[in-house]
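Below is one structure, written out as structure tokens, with a few remarks after it.
Yeah, one chain of the complex is gone here, protein chain that is, but the others are all in their spots.
Naming follows writing order (A and B), and every chain is counted from residue 1.
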Amino acid sequence: MSKKAKKRVFSILWKILALLIGFFVVTFTVYIFNLDMKLTAAIEPWLLKHYDRIPRDTHL
Amino acid sequence: MKDLKHLIFFEDLLQEANNVLVQQAQQEGKVCVAYVCENTPEPLLNLPGAFSARLRAPRTGSMEVATYYLTSFLCEYTRALLERAMEGGFNFADCIIAPDGCSMMNRCVENMELLQALGRDKPRFFHQYMEIPMKADDNGLNLYTLQCTNHILKPLQEHYGIDISDEAIRRAVAEHNRVCELIRAIGEFRKSDPAVITGYEFHVITLATYVAPKYLLIDKLEETLEELKTREPDKKSPFRARVLVVGSEVDDTDFIKLIEDSGAYVCGDRYCCGSLPGRDPIVLTEDEDALTQICRQYMLRGQCPRYMNTDKMQGRREYVNKLAREYNADGIIYEQMKFCDPWAYEKMLGAHVLREDFGYPVLAVDRPYAIASSGQMRTRVQAFVESMEIKKIQKGEQHG
Partner (left out) sequence: MAKEIGADRLGDLYIDGGKVRKRREWRGLVDTMYDYSRWLKIMTILGKFVMKPRNVKAMFRYRWMANYLAVPMMVDRHTQGLRGEYLRMCHVEQDLIIDDVAKLLDNLFRGDRRIGNDTEFSKKVVLVDENEMTAVMMGFPMLKSLSRETPSTYVSVLLNQHAAEHYIDVAQEFGLAGDVCPMPEAEAGVSIDDDAPVLGACAIQCNTTCDGSLLGNGVISKRLELEDGIPVFQLAAPLRHREDDVQEYAAQEIRNAIAFIEKHTGAKWDWTAYFDCARRVNIATRCRQEWLDMNRTDYPQVFGSNLALYTETNYMAICGRIPAFEKADRELTRLAEKAYNARKRAAKEYRHRAIIWGVQSHFYMDFLVWLLNCWGIVPLTDMLSMVSTRVLAEEDTPENRETAIYDMAWLTENMIMRNRTHGGYKVLLDELWEFCEMFNADMVVLWEHMSCKALTGMHGMFEERAREKGIHLVWVTHDLFDPRIISRQGVRDQINNYMRTVMREEPLDPSLEILHDEESW
């Protein structure tokens, strides 16, 4: 493998690694600070209002 | 109206579970079979040498001890029975047979057994629990007959030597039918307007046939029937509407009285301890054993909400509609005893279907076991009567 090709492979690997690290940092931050649940908790009241507006055939 | 000759006699029978006729039958050497649910075929408890007594707890006061055992979330009927049992009020019984009709009744009788509240000084006393079908089909019938054999007939024979032959069963059915025919004939007088018997009087008489030996009641019932044929109704009826009462166990005559005192004539009694269908005669043929025929008729006519197949569920509401038409009801009162799960659902569905699909005015109420003079219930019934009157006026009709 030529030096240029090696450099290119390393560059790709670095990019993948950087992506993985980025992915880890972002998702782990979301995970440890419970951001996923904090977001969905904010969405829920809006959803409940939406359900109240849906016309339903409510009967026994 | 002139008082019925035997009304006080019938009323007296309801004052104590161990009434004078129960005592008389036991003195005659008969075995008292106590039971607690309409799904127990009565003729099988009234074989020659035995008689049935449907347990109730008249004049119930405090239920504190039973509430400790069962908690306040079980229906008051079961608590009242357990309290009375612990007080020794059912010690006259020689055995008790309880189907798993509902969880509460099952627990009530199990507590009686665990607390040894019944059968004191009765070495031959037994408790029996029965599985009863939840659907009206062939499989259910097979179960019913097997359970009646294993948990009613065999124990009665083994413990007390009762004759459980087909012939004995047929004799018991004949006696049962005689009482049913009399009650139904008396009940027919409720169809006329004005009627010559009040709903309260009829309830007292019918209830007596559940709690006292039937053979000792026949003469009084016959006399009452004759008396009604010539009884003159009041010139001015105190009632402003006719209602059919539908629902769970009613052994409290005050409840029917309260409804009638509020202006609604109780023309039909589609509840447990009532006559519809509880006092339908059992028709026997010769080509099949009597036990199977009894079980089939109990299963097919049963209006207990524990029957869960769709046909049965639909049938319950159609039956109420049929009765309302037959007895000229202006409205329907659906009642349930508080904390009764089966009737909580049935009341909701029945009230809705009878109102929406069949067009009846319907009042749905829950009530305690012993209602006494509940102002709340009185107000609700009065308001219901007024609403029916308004509807009549709007239709341009006049009630006499």
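By definition in this document, a contact is a pair of C-beta atoms (placed from the backbone, for glycine too) under 8 Å apart; a residue touches a chain by one contact, two chains touch by 3 or more.
In this text the structure is predicted, and so the values were computed from the model without any measurement.
Peer 1: Which of these, B:Leu13, B:Met63, B:Met104 or B:Ile259, touches the one chain of the complex that we don't see?
Peer 2: From the options B:Leu13, B:Met63, B:Met104 or B:Ile259, the contact with the absent chain belongs to B:Met104.
Peer 1: If I consider the whole complex, including the chain that's not displayed, which of B:Gly263, B:Gly278 or B:Pro305 touches that chain?
Peer 2: B:Pro305
Peer 1: Out of B:Leu7, B:Val20, B:Leu146 or B:Leu300, which residue would touch the omitted chain in the full complex?
Peer 2: Looking across B:Leu7, B:Val20, B:Leu146 or B:Leu300, the contact with the absent chain belongs to B:Leu146.
Peer 1: Can you name the residues of chain B that touch the chain not displayed here?
Peer 2: Chain B touches the missing chain through residues 68-71, 73-74, 78, 100, 102-104, 106-108, 110-111, 114, 129, 131, 133-135, 139-140, 142-143, 146-147, 150, 305-306, 308-310, 313, 336, 338-339, 341-342, 344-349, 351-352, 364, 366.
Peer 1: Of the residues in chain A, which ones touch the absent chain?
Peer 2: Chain A touches the missing chain through residues 27-28, 31-34, 36-38, 40-41, 43-44, 47-48, 50-51, 54, 56-60.
To be clear about the criterion, only the chains that are shown with their structure count from here on.
Peer 1: From the C-alpha centre of chain A to that of chain B, how far is it in Å?
Peer 2: It comes to 65 Å between the two C-alpha centres.
Peer 1: Taking the complex as given, what residues does chain A use to touch chain B?
Peer 2: 60
Peer 1: Which chain B residues qualify as touching chain A in the complex?
Peer 2: It comes out as residues 348-349, 352-353.
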